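The complex is shown incomplete by one protein chain, all other protein chains being positioned as in the whole.
First chain written, first letter: the chains are A and B, and each begins at residue 1.
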Amino acid sequence: MIEKALKGNRNYWLWIAFLLSVIVFGIYAYTRQMALGLTVTGMGRDVSWGVYIAQFTFLVGVAASAVMVVLPYYLHNQKAFGKIVIVGEFLAVSATLMCLLFILADMGRPDQVLNVLRYPSPHSMVFWDVTVLNGYFILNLVSGWTVLGAERKGVQPPAWIKPVIYLSIPWAFSIHTVTAFLYAGLPGRHLWLTAVLAPRFLASAFAAGTALLVLVSLILKRTAGFDAGNEARGKLAVLATYAGVANFFLLGTEFFTAFYSNVPAHRHSLQYLFFGLEGHASLVPWMWLSLLSGLASVAVLLVPRLRKDTGWLVAACIGLFFSIWIDKGVGLILGGFVPSPLEQIVEYIPSPVEIAVTAGIWAIGILVLSILLKVTVAVKTQE
Amino acid sequence: MINEQRREFIRKTGLGVLAGLGAASGLFPALSLEKTLLPAWDEKPVPGKIRWGMLIDTRLCKGDCQQCTAACHRVHNVPRFINRWDEVKWIWKSPYENVFPTASQQFVDSGTKERKVLALCNHCAEPPCTRACPTEATFRRWDGIVSMDYHRCIGCRFCMAACPYGSRSFNWQDPRPAIRELSPTYPTREKGVVEKCNFCSERLVKGQLPACVEECPEKALTFGDLNDPESDIRKLLESNLTMQRKPELGTRPSVFYII
Partner (left out) sequence: MKRSIIPFLSAAGIVLLLLAVSYLFMQQGHAEKAPEPPARPVPVDSTKCIAPVGKMRASHMQMLNEWRHSSVREGNRVHVTPDGRRFEKSLNTCLGCHGQNRLFCFNCHMYANVKPTCWNCHLSPMEMP
């Protein structure tokens, strides 16, 4: 079935060529990193995680959002999602792959990565994260590919796929909860040490991932003539709306606890992010851009007339996706390290090598997604 | 149909190859490493019997003296990077308000306020870093020392995020060029692993005190067994008012301060 990805028009191959060139660029940058060490990034002793882990955290959410289509379709027989389920599953595959690659890119000793499996440490959240991410990747790849394969042959999917798909539903929640637990259990990092982090992760995941799914379905409609249907998109837009509302509500509760309690540890990180701390304010414009674009997008999505209009829908989905990308990626990860445990402020700017590797991994994810969707469209539009 | 026959063939061949590999791994003994001689059991330490701790009398610590840091870094081949990002440090001095940020900072007497306080790994009894490590490359030893196994470290830096005291450093680049003189008493590390103070475990094994304790010209550092009520450190803890870093986090550090 993969051979269907080898048949495409000129635009398709131009797209693939573009992605491959970005990937090559990223691989070259990674070889620099392998040779010289992570010193080529902008990370340092005080901000020891940066754009790689930020992307990983954000993309886990996007991956988990596949459950927003799998659950209604397989568990509750919402037929409207029939054509979009596979897109959601393959989006999850692509996003999970990117997560794993970002983790690998961030490691100091990637050659030792198998130590995580050789010496399992159930008390460590990273151990569980690696386990559940790999499991989720396989679950979605197998279920998506099998169902698609069955459709291509014009038969019902095999019976064993149903439990696999059902398993992917709680598993989606687990990947994001475990990722939130990475942060929410660390006593020294007060921006993260909050019970609301896991719910916030889920809300932002469902908002951003669903918004992306809407955008992907519109792109497929435009480029491949494959329309998942306005009803499916409409339902997804509603889901994104309420997930977005939940996300900003939870952000609001964080603000309340931080500033009303006035406890410095709780307050300082948010202060640094949104208002600047002791003269350091490099992230302030980003955070306000994220907040305002996110609120504006949710406001647009709340109006049914605007939500049904494709132009407004696209703008709102892009806005919401972008807003959460900054909030979860830049804001959450960098904010956790500022101020440092010794109450010092060291700022972080990603280096060119970091940006190149990041772009390369995004390109790999988008390439995998493009190939999987090419196969999907070919199968679904055949007689 | 031809397709069916082909599928059967491929399936059977695949299964056969798998079976063959499985049998082969049982037949070749090289895969079962022969154990070397079993060590004598009476050499194995009793976990929890000793708990190493350190008491730092900041009143005796002279403002610009750096001898403990110099000794530690020399003995352990700690690389010297001057920039804030790549720097690796096992023990260092920071202002009072940075080492004790959760202590009151209101109307602190000028003597205390201007004092530079030693900071190092606290070798906590309940370390968040060892809980975070996905490979148990960092682990709490039988004698209370939070140890690093550089061979196992994958460089994920989760322990660095978990440490509430900022005690850990990462080798962002190859440390060897930044080591002025190689000391034969301890290996170096390589790029990509985390390191921190190890309470001089390699010296303790030889019956020596940690390098910083031995080097301090003012004898400001006391090192000993916190589990032994007769030890010097316990006697000093009994007779002095002491402080710890961020005690509210429940990490139960093994490093104490007299302010």
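Going forward, a residue touches a chain if its C-beta (ideal position, glycine included) is under 8 Å from a C-beta of that chain, and two chains touch if they have at least 3 such contacts.
Quick caveat: nothing in here was measured; it's all calculated off a predicted structure.
**Student:** Name every displayed chain that the left-out chain is in contact with.
**Tutor:** B
**Student:** Just to verify: which one of B:G63, B:P184 or B:G207 makes contact with the chain not shown?
**Tutor:** For the chain that is not drawn, the touching residue is B:P184.
**Student:** Considering the whole complex rather than only what is displayed, give the residues of chain B touching the chain that is not shown.
**Tutor:** Residues of chain B in touch with the missing chain: 33-37, 39-40, 43-45, 139, 141-143, 147, 149-151, 182, 184, 187-190, 205.
Here, only the chains that are shown with their structure count from here on.
**Student:** Measuring centre to centre with CA averages, how many angstrom lie between chain A and chain B?
**Tutor:** 34
**Student:** Which bits of chain A are touching chain B when the two form their complex?
**Tutor:** It comes out as residues 36-39, 41-46, 48-49, 103, 106-110, 112-113, 115-116, 118-119, 121, 123-127, 130, 182, 185-189, 265, 336-337, 340-344, 346.
**Student:** Chain A touches which residues of chain B in the complex?
**Tutor:** Within the complex, chain B contacts chain A at residues 83-88, 94, 97-99, 101-102, 119, 128, 131-137, 152-158, 160-166, 169-174, 191-194, 246, 249-251.
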